[in-house]
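Every protein chain but one is kept in place in this view of the complex.
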Amino acid sequence: MRFSFTEQQIAFRDSLRQLLDKQCTPTDLRAAYERPEARTTRWAALADLGVVGMTVPDAHGGLGLGMTDLVLVLEEAGRVGLPEPLMETTALAAPLLARALTPRSSALLTEIASGSLTAAVADHRAMPPPWADDAPGPSSRGGKAGGNQPVGPRGDPGGSPTGSLRCELVAGAQGADLYLLPTTFSGGRPELHALRAEAVSVLPVAALDPTRRLGTVGWDPTPSSLVAAGEEAHLALADLEVSAALATAAELLGLADRMIDLASSYARDRHQFGKPIGSFQAVKHLLAGAQVKLEFARPAVYAAAWSLDEERDPGSREHSSRRASLAKAYAADAATEAARVALQVHGAIGYTWECDLQLFLKRTWALAEAWGSATDHRRRLLTSLIEER
Amino acid sequence: MRFSFTEQQIAFRDSLRQLLDKQCTPTDLRAAYERPEARTTRWAALADLGVVGMTVPDAHGGLGLGMTDLVLVLEEAGRVGLPEPLMETTALAAPLLARALTPRSSALLTEIASGSLTAAVADHRAMPPPWADDAPGPSSRGGKAGGNQPVGPRGDPGGSPTGSLRCELVAGAQGADLYLLPTTFSGGRPELHALRAEAVSVLPVAALDPTRRLGTVGWDPTPSSLVAAGEEAHLALADLEVSAALATAAELLGLADRMIDLASSYARDRHQFGKPIGSFQAVKHLLAGAQVKLEFARPAVYAAAWSLDEERDPGSREHSSRRASLAKAYAADAATEAARVALQVHGAIGYTWECDLQLFLKRTWALAEAWGSATDHRRRLLTSLIEER
Amino acid sequence: MEEEEWEQPLDEAMDLKFTDAQQAFRAEVRAWLHAHVPPVGTLPSLDTQTGFEAHRAWEHTLAADRWSVVSWPEAYGGRGVGIIEWLIFEEEYWRAQAPLRVSQNGIFLLAPTMFTFGTDEQKNRFLPPMASGDEIWCQGWSEPDAGSDLAGIRSRAVRAPGDDGWLLTGQKTWASRGAYAEWCFGLFRTDPEAERHRGLTYFLVQMRSPGVSVRPIPQLDGETGFAELFFEDVFVPDAQVLGGVGQGWNVAMATAGSERGLSLRSPARYTEAAALLVDLYAATLARDPTLALPYADAVAQAWMDAEAYRLNTYWTASRVLAGGSVGAEASANKIHWSETDLAIHRTALALLGSSGERRDGNRWLDGYLFALAGPIYAGTNEIQRNVVAERLLGLPRG
Partner (left out) sequence: MEEEEWEQPLDEAMDLKFTDAQQAFRAEVRAWLHAHVPPVGTLPSLDTQTGFEAHRAWEHTLAADRWSVVSWPEAYGGRGVGIIEWLIFEEEYWRAQAPLRVSQNGIFLLAPTMFTFGTDEQKNRFLPPMASGDEIWCQGWSEPDAGSDLAGIRSRAVRAPGDDGWLLTGQKTWASRGAYAEWCFGLFRTDPEAERHRGLTYFLVQMRSPGVSVRPIPQLDGETGFAELFFEDVFVPDAQVLGGVGQGWNVAMATAGSERGLSLRSPARYTEAAALLVDLYAATLARDPTLALPYADAVAQAWMDAEAYRLNTYWTASRVLAGGSVGAEASANKIHWSETDLAIHRTALALLGSSGERRDGNRWLDGYLFALAGPIYAGTNEIQRNVVAERLLGLPRG
């Protein structure tokens, strides 16, 4: 039993933090809001440091590391609100590609490690919004492997992507080089495909945080785009859910920490009624409550990461899946609470565009819901606990 | 639209409050803890004032009043933690008996109005506790009209009541003169019976608040004990649920008010760190939060009472049923919050037998769950809202 | 007790039904709104110049048929109806999903104060154009260093050289509609020696006066919801002092009570949103019960919160009609409506899941962002809890 990071892991985290403190400031984030898909030197710098290729096997130019290493990195990405799809590329796409190495996936992995490729990964459970023309009615929602919808004629003024299949609400979709897209054919047989940018049609989706680069992706499956099918695809998608829950949880830790920092600092400086507002018990208790939640979310996330690395055997991830649900639920609640509290402590200032806080609020609200909300994960966890009895 | 009480109603409430301030002190409650079933002069005084017979028709010596008058009275009963079963007798039993006047029910109503009779009323949904030997398994729980269990040989050391039928967790059962007991025969046909004390067998149930006078009632139905059967019984039981939800809500208002009073008073007097603890923002905000909940629970309860009086036609109480659920859910949450906050403000003192607060905490916890918890009533309300659409 | 004592005159007994006249009034409102309300979403945001004018045009339409200020006396453009009728009007207004009121600051915040403290000349001068929408008002309450601590105001007013008015200097912030409004009401310090609450005066300032400048403040969603106002020796004649020199605090507190209390926040806003939430829940339940069911409790609670607010409003209105007043209860009210608004929208977004972050067509997200400001403005909920604890429960000041 040694539940702590190594000195090397901490040192790597610290060097990444230094890099991001310089290259991913609130000013940089505001620039990314203007042109979300723009390529910056930041991605190259992250690749140079080894971050982008962390999960790529050594043989393909990466570091061959696991989730235990990655969570610390994602926490830093969350802390600065990194606009690039590091989670999608490094935490999700690379491990998916590395599951079954083919010449094609090997080449893609090498590109990831070199920093020349960003990826978008679709959540196969994402649905069109209920207010959309083609939102499913009571009978059109499938089971676990549902998710993408045949494209029909649509009247929406924003236009529609082309292609026979469509994936909804794909994070990182605007400007990605590679798209990992699931689909389910009749009879419930799942497939996972990897397509390059030129093979898909992306309709940008307006989001509260534009740097989420959300898009609706239209595409056509081909034999050459196939990555996994049948049972293999089923396991890959199940693993994807677990990894994505954990990765968002790690980013949420960093976001919660940043928001509590911003609010604590504001509470020390801002004076009302003749003293710093941080000396009022009401303000103290708001922030203390958020801090307690964050403190207990952290080990939950780290333990899930270790479990995921430990249970490498696909299809036998009961323990790590449960821990990932605990991690996501706890981190999402901690970050949501930190967001609420930080905004309340800032008061009207926090409600302005000029205040940095807004950048982190928006990312928090999005990630809290992405890849399963806290409630979703509590439900999954309870089901698993009851089945185990 | 005139949403307020009349001057007469307020004056009657005030005279009742005066009486109870003298005759139902914490000292009196402690005495009642020792001998819960003991008869006191208090009941006679309440009858003299007209309180006990409020809902009994004029012709039988009562005041022939409705819920709008009664809620203010029950609020006062809650405020002092009245140990007598006023709610069971006046809010529940009398209206049930008055639904279909027979010579027998007329006689019983006259006895109620004269103060010579207290009643216990069984909730037909009450079940034996899950740790009991004969707690039902997955298949033995009936639908809406289930509830009492055939008596078999039991091994529990506390003994078992005699009789072919049994009602669980009956409030006011210890020492009552009249028992209103529901049952369901095969085929789901409900019946409601009224039995005098000599015709039932009561096994006292140990409760946190002994003045709840809880008991398990064993009994045998006879033709002469029958009050209502079939559709009439079904409607009577449905009405009973609504009235009981509202009546407990009214008592909970009084309890919440009393506990906030006790805690506010303590917070003004108790000094720590050189000043009254009530000057600390943490203490202020705890109490303010409870007070806000109470302020909004009050009109919810009063509106439900008015609706119940308005929708007198049995079987068409959709509106008042929904309002009663709102009232119970809101009042239960307000009182539970007041209890939590009052205990926290009192600190260790509040955790002692000597502190009066404990008398009201226990009653609050019991009434919050009796006749449907806040969660139960939210579920009922939502179902009704969705059906209405 | 004699039975006779219980005989009540029927007109005094509790009665939650509307009178025939009230129901007729409701029918009239509903019919008019049905004929005049523009389709939902056709007016541009009132925080843009064109949207502002489009909303002003709607105010003209309302005023033309005397629907803009139903509870005001007829002399000033109203219908002289009572508080219950006003609540009925609001219920119908929200049910019809009619446009937001660009004139809201003036009508709901300034007007009650002016009715109480204004001279006849002031009422005749200011109320009719406020009712018609010809003059839109913004508030000059907060300052950068006096947000929750309103008594810490530093903007000052000194006697003008001609002794016929005042020269105002200072900075105000969080002025909703400040970028486009014609007039501003607010507090300035006229006695620099007096402490905190004392020495403040309530001024009515024309925004086009020389020396006034405006900086729009973009909100977190990029919209321009409010503005900073800068005053540099802005001349304001004596006739535009409301309620007497040095009386500003008392005058302002009356307005603050009104902002927090009955008049600003009609319950219809929340009951309508709660009804839409139940619709969303039912639709989600029909589509996927496992998705919807975990939120059953929260949906029911949000609906109940709105309904309890409605009942409490009628309860308070009845007390006011009987000659009662609204004191610190206004603080309890503000805590409740702001938390209710958040609960409704937070639950809706939870039901939407990932779709909640979409901005295309997602009215729940806009509503959530708006609701987030609720616990902050009009006195933070922390301040309101202090008021409840000190004034309703008698706890000592900190």
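Per-chain residue numbering starts at 1, and chain names A, B and C are given in the order in which the chains are listed.
Everything below uses one rule, namely that a residue touches a chain if its C-beta (ideal position, glycine included) is under 8 Å from a C-beta of that chain, and two chains touch if they have at least 3 such contacts.
Computed from a predicted structure; not experimentally measured.
Asks: When the whole complex is taken into account, which chains on show are touched by the absent chain?
Replies: Hidden chain contacts in the full assembly come out as A, B, C.
Asks: Decide which residue listed in A:231, A:295, A:318 or A:354 touches the omitted chain of the complex.
Replies: Per the contact definition at the top, the residue touching the missing chain is A:295.
Asks: Contacts of chain C with the missing chain: which residues?
Replies: Counting over the whole complex, chain C touches the hidden chain at residues 293-294, 296-297.
Asks: Given the full complex, what residues of chain B touch the hidden partner chain?
Replies: Residues touching the hidden chain, for chain B, are 123, 126-132, 136-138, 141, 158, 169, 205-209, 212, 214, 271-273, 280, 282-283, 343-344, 347-348, 350-355, 358, 361-362, 365-366, 369-370, 373, 375-376, 378-379.
Asks: Take the complete complex as the reference. Which residues in chain A touch the chain that isn't displayed?
Replies: Within chain A, the residues that touch the unshown chain are 1-8, 49-50, 58, 63, 65, 68, 260, 264, 267-268, 275-276, 278-281, 283-285, 287-289, 291-292, 295-300, 302-303, 306-307, 310, 326, 329-330, 375, 378-379, 381-382, 385-386, 389.
We adopt the following convention: only the chains that are shown with their structure count from here on.
Asks: Going by C-alpha centroids, which chain is farthest from chain A? Tell me that one.
Replies: Between chain A and the rest, the longest centre separation is with B.
Asks: How far is the middle of chain A from the middle of chain C, if each middle is the mean of its Cα atoms, in Å?
Replies: From the centre of chain A to the centre of chain C is 39 Å.
Asks: Taking each chain's centre as the mean of its CA atoms, how far is chain A from chain B in angstrom?
Replies: 51
Asks: List, in ascending order, every residue of chain C touching at least 2 other chains.
Replies: 382, 385
Asks: Which positions in chain B are in touch with at least two other chains?
Replies: Only 280-281, 285 qualify.
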